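This part shows subunit A:
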Amino acid sequence: MTLALDFSFLTLDVLARYVIKGLFFSIELTLVAMLGGILLGTALALMRLSGVIWLSWPAALYVNAMRSIPLVMVILWFFLLIPLLTGKPLGAELSAMITFTLFEAAYYSEIMRAGIQSIPKGQIYASYALGMNYAQTLRYIVLPQAFRNMLPVLLTQTIILFQDTSLVYAIGAYDLLKGFEVVGKNFNRPVETYLVAALIYFVISYTLSRYVRRLQTRLAVIR
Partner candidate 1 sequence: MIEIDRVSKWYGSFQVLSDCSTHIGKGEVVVVCGPSGSGKSTLIKCVNALEPFQKGEIRVNGISVSDPKTNLSQLRAHVGMVFQHFELFPHMTICDNLCIAQVKVLGRLREEAMERGLRLLDRVGLKAHAHKYPGQLSGGQQQRVAIARALAMDPICMLFDEPTSALDPEMINEVLDVMVELASEGMTMMVVTHEMGFARKVAHRVIFMDQGRIVEDTPKEAFFAMPRSERAQAFLAKILSH
Partner candidate 2 sequence: MDLDWRVFCRDTIDGEFVRGCLGDAERITYLDWLLSAWGWTLSVAALAWIVAIAAGAVVGVLRTTPHRPLVILGNAWTELFRNIPVLVQVFLWYHVIPALFPLLRAIPSFLLVVVALGLYTSARISEQVRAGIQSIPQGQRLAALALGFTLPQVYRHVLLPQAWRIVLPPLTSESMNIIKNSSVAFAVSIPELTLFALQAQEETARGIEIYLIVTGLYFFSALLVNRILHIVEMRLRIPGLIVVTK
């Protein structure tokens, strides 16, 4: 053992100065991509299930394309393309938000599609029999049930999303990992900072996954 670990440089002051900002961005990115991704994903799922070929086909193409490309490449693509299309450079942070929303939508849409398909046909017949139209059936009968059934899976995907936010490293956005990296460089203690970074990611992901598991058993009991 040639290296003695020393964490004393990681004071609250240092964390507040370099890390908190990154943590907030990681959380912000997660929440934005989750909300935007679920909304867009639900729309994509409805398009795929619409039975109208010029809606379902593009949606399927979009979802499958996104799901077969590495996220890092998607991040790089958008970082390259957005300035070309809009004519002005976009910050790495904003670019990341757009990218993650569009990327996660593909994954959320598969979950919502499974959720919608899991609703028994009888529910839809019953709703039509009561005189509701297509939109009402979706809004009041199908989507609430699909969303509730899929809640644990949606949240599990969000935990993966949270972990994936670390990939904004590729375009240099200032996230939780970046914050620790800056500290590691400034104090020349990369070993300790990466260890602490891993610990923080672990604590957040693990806590959330425990919560999801509890939720899962609770939902199972209610059903």
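With respect to how the candidates were assembled, all candidates are chains of the complex that A comes from, given by their letters.
Everything below uses one rule, namely that a contact is a pair of C-beta atoms (placed from the backbone, for glycine too) under 8 Å apart; a residue touches a chain by one contact, two chains touch by 3 or more; residues count from 1.
Being a predicted model, the structure only gives us computed values, none of them experimental.
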Subject >> subunit A in this complex - touching candidate among 1 or 2 >> reply: 2
Original post:
In the complex of these two chains, what residues of subunit A are touching candidate 2?
Top reply: 1-3, 5, 68-73, 76-77, 80-81, 84, 159, 163-164, 166-167, 169-170, 177, 190-191, 194-195, 197-198, 201-202, 205-206, 209
